[in-house]
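Only one protein chain is missing; all other protein chains are in place.
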Amino acid sequence: MMVDQVVIPALKILIVLNAVLVGVTFMVLLERKVIAWTQARLGPMRVGPYGVLQPIADVVKLMTKEDITPVKADRWVFSVAPLIALIPALIVFAVIPFGPEVSLFGRQVALYITDLNVGLLYVVSVASIGVYGIILAGWASNSKFPLLASLRASAQLISYEVAVTMTLVSMIVSAGTLSMVGIVNAQESQQVWYLFVQPLAFFIFFVGGLAETNRAPFDMPEAEQELTGGFHTEYSGMRFALFFLAEYANMIVVSAVATTLFLGGWLRPFPNVAALSFLDLVPAWCWFLAKTFVFLYIFLWVRATLPRYRYDQLMRLGWKVLIPLAIANVVVSGLVKVLL
Amino acid sequence: MPQEFVPIVLFLLVAIGFAGVTLLPSRLLQTNKYNKVKLDPYECGIQPATDARDRYSIRYYLVAMLFVIFDVETVFMFPWAVILEELGWFGLIEMMVFLFILVVGFVYAWKKGALEWA
Partner (left out) sequence: MTTDVRPMFDTDELVINMGPQHPSTHGVLRVVLRLDGERVVGSDVVIGYLHRGIEKLCESRDWTQIVLLTDRMDYVAAATNNIGYCQTVEKLMSIEVPRRARYVRTIMAELQRIASHCLWLGTHAMDIGAMTVFLYAFRERELILDLFEEYCGARLTYNSMRIGGLPLDLPPGWDRKVLGFCDVMEQKLVEYEELLTNNRIWLERTKGIGVIPAEEAVAIGLSGPPLRGSGVQRDIRKDEPYAAYDEMRFEVPIGKACDTYDRYLVRLEEFRQSVRIIRQAVEGLPEGPIVGKVPRLIKPPAGETYHAIESPKGELGYFIAADGKSTAPYRFRVRPPSFCNLQALPRLIQGHLVADVVALIGSIDVVLGEVDR
């Protein structure tokens, strides 16, 4: 009893946490490499072969850097804000299903930490706690650029939050469950990825995901050309690194959630085509990681390609385009569900 | 408490622990050199003339209010979406009425210019 309740989850948590942290550090390297290649550059090449050890060097550097608290800052809030940004980004992974149940050392082990019946709601609510970290960081710095940036960030995040959450409603209409595992199972039983059932929802989720993770072309909160460093201008050393971790962890969360909801999670491509069943030889969690990776790659690709929106244009896109589309999508999904 | 939440509480503790622990070694490793100018808030190399916490106009309040309205409505829609299949036409029409009221409010806010930023 104790083993099932505590020890196995604890082991899984440690594995997931490690994977996420390693993923994040190498995500930074990947970003630098991919963008460098897009721009006819090489990217980091000095630390290790092809610069693969760059993340380690980065961590060491950030560890040994002085951690500055500006004199005018609110010390307590200033210190806590990075934690508030990071912790939600990590604990969202508790409900991400990396794979189905597999037998490991003679024991049935599920490749997810837990399966909540309100999993999706948990993702939405926990992920949105992170915005407090950003707004508190900007306010506590007591410096104008971070303050402006954090106000921008929070307004942006909550605006796109509405669109994304609304979109998820139409997703749930299709799946009929809030459990993340249940959604993948629904896609398995309906023999289709929801990307093809809900293309509009996928589009809104993707755009909203870019905006919610402050990624280009919606990277206004940290638009360095306008607001110098954004909300973390005053941060340095390890506390800055925590914001960085949070941002990249959030990217992985959005990619993983998008994979689960729209790309069939751990299912192989084209689950409805029996002729492709040889693809099942690849472990399910590999499919999940591969799809997540594709998503992350698109994040980087978009960043390398597009200019940045202006703030009012961003808000206009969120409120006047995505939200009406999301509402319309809910109506249509509901109608279709009831009619069929 | 439902048992599925136990791992989440565990994860929360681990995450807090991790975040705290990462800050520790950096506390020990870093060098601290006092420099008055370094501790000033950054404003492009100029001494800030005014405090950053003035009251200035940013259309945050309206957006926040709209967010609260919309997000709460969306949360109402979550359970509806899950059991729509059982509710059938009744559920759909109920939700359409609900959405209609929401959209009326939305259009009003739009026409009033509440969605114009800056």
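For reference, chains read A and B in written order, and residue numbers begin at 1 within each chain.
Criterion: a residue touches a chain if its C-beta (ideal position, glycine included) is under 8 Å from a C-beta of that chain, and two chains touch if they have at least 3 such contacts.
No experiment lies behind these values; they were computed from the predicted model shown.
Across the entire complex, the residue among A:33, A:65, A:144 or A:291 in touch with the chain not shown is A:144. Touching the missing chain, out of A:101, A:280 or A:312, is residue A:312. Although one chain is not drawn, its touching partners on chain A can still be listed: residues 35, 38-41, 144-145, 148, 216-217, 219-220, 223-228, 303-313. Residues of chain B in contact with the chain left out of this view: 43-46, 48-50, 54-59, 62, 112-114, 116-118.
Quick note on the criterion: only the chains that are shown with their structure count from here on.
Put simply, the C-alpha centre of chain A and that of chain B have 15 angstrom between them.
Chain contact summary for the complex, chain B toward chain A: residues 3-8, 10-12, 14-16, 18-20, 22-23, 25-27, 29-33, 38-44, 48, 51-53, 58-60, 63-64, 66-67, 70-71, 74-75, 77-78, 80-85, 88-89, 91-92, 95-96, 99, 102-103, 106, 110, 115-118.
Within the complex formed with chain B, the residues of chain A that make contact are 5-6, 9-10, 12-14, 17, 62-73, 82-83, 86-87, 90-91, 93-95, 113-117, 120-122, 139, 141-145, 147-148, 151, 154-155, 158-159, 161-162, 165-166, 168-170, 172-173, 176-178, 228-229, 233-234, 237-239, 241-242, 311-312, 315-316, 319-320, 323-324, 327, 330-331, 334-335, 337-338.
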